[in-house]
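All protein chains but one are shown at their positions in the complex.
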Amino acid sequence: MLIRLGYDIQFDLPAPVSFVAMLHVHPSRSADLREPDLMQVDPAISLDCYIDSFGNVCTRFDAPAGRLRLSNNTLILDSGEPDAINLSAVEHPISELPSDVLRYLMSSRYCEVDRLSGIALDLFGHLPKGWSRVHAVCSWVHEKVTFGYHFARPTKTALDVFTERQGVCRDFQHLAITFLRALNIPARYATGYLGDIRIDIPPSPMDFSAWLEVYLSGRWWTFDARHNRPRVGRVLMAVGRDASDVAITTSFGVANLRHFFVVSDEVVEEASAERILSGQN
Amino acid sequence: MLIRLGYDIQFDLPAPVSFVAMLHVHPSRSADLREPDLMQVDPAISLDCYIDSFGNVCTRFDAPAGRLRLSNNTLILDSGEPDAINLSAVEHPISELPSDVLRYLMSSRYCEVDRLSGIALDLFGHLPKGWSRVHAVCSWVHEKVTFGYHFARPTKTALDVFTERQGVCRDFQHLAITFLRALNIPARYATGYLGDIRIDIPPSPMDFSAWLEVYLSGRWWTFDARHNRPRVGRVLMAVGRDASDVAITTSFGVANLRHFFVVSDEVVEEASAERILSGQN
Amino acid sequence: MLIRLGYDIQFDLPAPVSFVAMLHVHPSRSADLREPDLMQVDPAISLDCYIDSFGNVCTRFDAPAGRLRLSNNTLILDSGEPDAINLSAVEHPISELPSDVLRYLMSSRYCEVDRLSGIALDLFGHLPKGWSRVHAVCSWVHEKVTFGYHFARPTKTALDVFTERQGVCRDFQHLAITFLRALNIPARYATGYLGDIRIDIPPSPMDFSAWLEVYLSGRWWTFDARHNRPRVGRVLMAVGRDASDVAITTSFGVANLRHFFVVSDEVVEEASAERILSGQN
Partner (left out) sequence: MLIRLGYDIQFDLPAPVSFVAMLHVHPSRSADLREPDLMQVDPAISLDCYIDSFGNVCTRFDAPAGRLRLSNNTLILDSGEPDAINLSAVEHPISELPSDVLRYLMSSRYCEVDRLSGIALDLFGHLPKGWSRVHAVCSWVHEKVTFGYHFARPTKTALDVFTERQGVCRDFQHLAITFLRALNIPARYATGYLGDIRIDIPPSPMDFSAWLEVYLSGRWWTFDARHNRPRVGRVLMAVGRDASDVAITTSFGVANLRHFFVVSDEVVEEASAERILSGQN
């Protein structure tokens, strides 16, 4: 299955401002790209790339005052398989975890493990360990929190989500991540493309999406406390401890968002399309 | 100048528990060690070391139930010079900062840059850039916040310090770090040994200490919003975005602290001592 | 000057629910009413009125499941004068304040005086006491905080407003009230009608409005950190320590707001209209 990916993001900048963007496909998916994954910047300015401590591709640049446009249009091959399920995946004791996984047990800006550990143990401490417990955490968040774009705010933490019970994508994941870390289960925040592919929901304006990854049985697994069901077509862009590590764009000064458009659509390949056409005869 | 370093930290563990410790001298000071920097663990258990994403030495181990004792006794060479002052050190524009410095501009668990940026700009936005502005931030914190051990609590953030105006070492640094990042000045949290060496203050029970490092003129400089004056004899153990990255010990389960002793004393070398003795004749 | 007042508020109630409403003109304005101030309730249900500890008229009732409509249409005489200004009004020492004014110095749900007193003293402690200091507080809030309906949320406190610098009417007043109390100046929250009367701003959908009252020179004076200039046509409904004391409606169960319309318009009297007409001949 092929997925057409792209975005068109425009800012008005009252003064020159430096940016860091995380608008490339994650290195773990580079081999799947069928077209170059190049961020276009208008006006044309020089870009620097680097890999941050989480392994994400970051782009730095200094934008002049005026309108700034970041855009992209690429194509990626996807398995077409929904998120994997492994009911027998196990939690590891701390001693078995790789050292570079340990940081996903700690508190971070939006995930105050130190403040929510009591309630996490109350709610989930008694459950059998493993996949089903992680699923129980995600289901709790999915059921208790109401989704709404107008509930978004940049300072909202997991504790806020827990008390207000309202939020957007990232808020659902922050609360689930915090509960999981409190149970000594490594959990990290993931952001990327997620189109409405092969699911029967009304189409909605596309946005980048957030989900979470949980370390069980020696690898990271995708969970999603917002949708709480397997989805097809996630394309990872960045992982981190929480949203503060993986902002799509960070501007070190005023940048007024004027336009925001994201696309992530399944592509019917030409060959397939021909077959469909000939089949009609 | 030689400094005798050591600690004796004891926990009672009701059940086996995994630990991560940051109880070694930072690799940047390894060459100064005059005796091995070996953490003794009693009972004897196997230890694993790794370097975290900030460059700190971390030690992992699984402790059995019962009394756990971590101790050390080592010797380090120190310049004997107080913290450097460079009044002409400059702030860099974002575009000049090394990529691995950028993360020290972001919000973190205890440093909510997103919540304190308005007040930081109100207080310090109009000041001339450079060393003097960093000093102004540290002086503000030093003057407004009252020190007291009973003001410590594990969940206290920079915003709490700002509103409560009370705290311990780490609280002073968290507030200063947050203000600095809001001004687009990279700042990071540092922890290590700091004895009462060559200063005229009443001796107090030793503890590990926290300070901050600020990136100016192409390198990191030591500042200290708690003491707000140059000190002799800091020995760095770990750096990170805030205290949540550099906890001296992290236990993934219950660990009751029973004993805590730290030493960091200037050593009069034997040869010197002999000279002093013979001089007395 | 006559002002036509009214509202039409509709809820959908999935189940029977008890309400308390503060939808009457404050007793201090009763004598100005030119038509009865009667809240219509549809469906017709029995209402109980009482005066709360702040002197406000409250209405209690038990609404059945289904659509609930609260409406009113009344007429009030107004001086047509803008909010009074008295540059020589003085702050009182605590000892001179009436006892029933003291509660307007304390912390309340949305006004955490205990958390903002340090910053209030930093910002305003050095200013000359009296009217000009109160005005300075309101001006600071007016200038630093950005208005936007989408910034509203029910749990937002003065500290949140201070850090986020965004809010609606009530948020502006909460922050100003908190600063004033921290300076030992009694301040209370006021809610009522405020139309766009005799000011040159683009007409906007009406809402109830919030302002504040400050105790100087032996009486309460109207200030408004949102608009920060004298206005004509305020009609007080309720006062309290903050918004939690004077909610327009409180439902003790689920009540989904479906319609909200408020009117507060200057009326050209018939007699006057006739004179104007005859004057044209």
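For clarity, chains are labelled A, B and C in written order, and residue numbers in each chain start from 1.
Here is the rule we go by: a residue touches a chain if its C-beta (ideal position, glycine included) is under 8 Å from a C-beta of that chain, and two chains touch if they have at least 3 such contacts.
All values derive from a computational prediction rather than experimental measurement.
Checked against the full complex, the candidates A:Leu159, A:Val214 or A:Val262 give a single residue touching the omitted chain, namely A:Leu159.
Within the full complex, the residue among C:Val20, C:Leu33 or C:Ala152 touching the omitted chain is C:Val20. Checked against the hidden chain, the listed residues B:Glu164, B:Asp207 or B:Glu266 yield one contact partner: B:Glu164.
The chain that is not drawn here is touched, among residues A:Leu33, A:Leu47, A:Leu75 or A:Ile119, by A:Ile119. Only one of C:Ala15, C:Leu38 or C:Ile94 touches the absent chain when the whole complex is considered: C:Ile94.
Contact between chain A and the absent chain runs through residues 112, 115-116, 118-119, 122, 144, 159, 162-165.
Interface residues of chain C facing the missing partner chain: 18, 20, 48, 50, 52-53, 58, 60, 62, 93-95, 99-100, 102-103, 105-109, 112, 114-115, 154-155, 184, 244-245, 250, 252.
By the touch definition given at the top, chain B reaches the unshown chain through residues 150, 153, 155, 163-164.
Note that only the chains that are shown with their structure count from here on.
Central chain by Cα centroid: A, whose mean Cα position is closest to the mean of all protein Cα atoms.
For this pair, chain B with chain C, the centres built from the Cα atoms lie 50 Å apart. Rounded to whole angstrom, the centroid-to-centroid distance between chain A and chain B, based on C-alpha atoms, equals 34 Å. With each centre defined as the average position of its C-alpha atoms, the distance from chain A to chain C rounds to 43 Å. With touch defined as above, residues shared between interfaces to two or more other chains in chain B number as follows: 112, 115.
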